[in-house]
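Removed: one protein chain of the complex. Kept in place: all other protein chains.
Right after this comes chain A.
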């Protein structure tokens, strides 16, 4: 059983993600899954190719394409992009290669 807090290295891009498109319009980001989202996706991290400019909702939809079981938690999650919280919605993200995007279910620290 994996120890929490110890991450695996991100694996190869998930099935269903598009191949790199010349590099100028898309980039590879590290997607991190936690708590319930890790259980639903079946993994803790992976590399995904996504458009460099994308709304947070569109980014969610790309991730759900790769992991349809995540759809059930759509109304309860936010993202953390480069460790800043981002709601799922119209906010335009400008992603850089290697950026960390984390799926953040409702937190329960303390």
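Everything below uses one rule, namely that contacts are C-beta pairs under 8 Å (C-beta built on N, C-alpha and C of every residue); 3 or more make two chains touch, one makes a residue touch a chain; residues count from 1.
The rule we apply is simple: contacts and distances are computed from a predicted model.
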item	value
From "V-type proton ATPase subunit a", "Protein preY, mitochondrial", "MOC2B synthase" or "Cation efflux protein transmembrane domain-containing protein", the hidden chain's UniProt protein name	"MOC2B synthase"
Among A:27, A:41, A:54 or A:78, the residue in touch with the chain that has been omitted	A:78
Missing-chain contacts mapped onto chain A	3-5, 32, 34-36, 75-78, 80, 83, 87-88, 102, 104-110
